[in-house]
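Only one protein chain is missing; all other protein chains are in place.
Up next, chain A:
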Amino acid sequence: MEILVCVKRVPDSAENEISVASGGADISREDLVYAVNEWDNYAVEEAIQIVEREGGSVTVVALGDSDTEEVVRREMAMGAEAGLMLVDDAFAGSDGLGVATILKAAAEKKSYDLILTGAQADDGAAQVGGMLAALLDRPYASLVNKVEVNGPTLRIGREIEGGSQELSDIDLPCVLSIQTGINEPRYVGLRGIRKVASVEIPVLDGAALGVDAAAVGQAAAKVRRVDYFVPAVGAGADMLTGSTKEVAAQLVDLLKAKGGLN
């Protein structure tokens, strides 16, 4: 099984206080901690486990700038044989369809049986996998939390509301978006990273990929972010302040008053 996994480098929202900068033109990028998108880490792990069972190889592909290399290497260190970076100034400002169009060109460089994406990334769009499948005219399933290979088809589970699992059979080749919790992504140590440090990662631009420059980037985007803002919401929470002892004392009084101590 030849598997392509799409990974994105994102600000780690669990680690960062994200704030709006330059009058809404961007978020404040100084001191941001970046990491691989949480969902993509599960997708890479799943691909590696499939290859360990069925044979084949895993390629990790990322569209971004040159800083993306650290993320690609980290994911390769998990056990992906190859990496691929898609870098071109002309890609900047692409909408979901633009990103999917560029990834499609990369996917067509080789014949992959299976393409995995994460269920969603930092802007919560959950769109690129489904768009890529439609562009490639391949069957698609989102929010996948189980993959079992049965010859030319996969038995897959999709996570649906309430945590129930919807089982289906899907024909290969196909595209799946992977949900967290499907596996336990392996730990990557320094040794693992060192092992892949000298593996060459091809960097492809629009020309090398053969993508029509007019079909991607800001100019082609049907969907554009106008600005970031902090919504004027209701009162928000009453914030308790003071030393740890003082705050704890206030919480005890509050919990008592509200019936929170059984």
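Assume contacts are C-beta pairs under 8 Å (C-beta built on N, C-alpha and C of every residue); 3 or more make two chains touch, one makes a residue touch a chain; residues count from 1.
Going forward, contacts and distances are computed from a predicted model.
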| remark: Among "NADH-quinone oxidoreductase subunit L", "Sarcosine oxidase subunit gamma", "Electron transfer flavoprotein subunit alpha" or "Glutaredoxin", UniProt's protein name for the complex chain that is not shown is "Electron transfer flavoprotein subunit alpha"
| field | Where the unshown chain meets chain A, residue by residue | value | 11, 13-14, 16-20, 27, 96-97, 100, 119, 122-131, 133-135, 138-143, 155, 157-171, 174, 180-181, 184, 222-231, 233-234, 236-240, 244-245, 247-249, 251-252, 254-256, 258-262
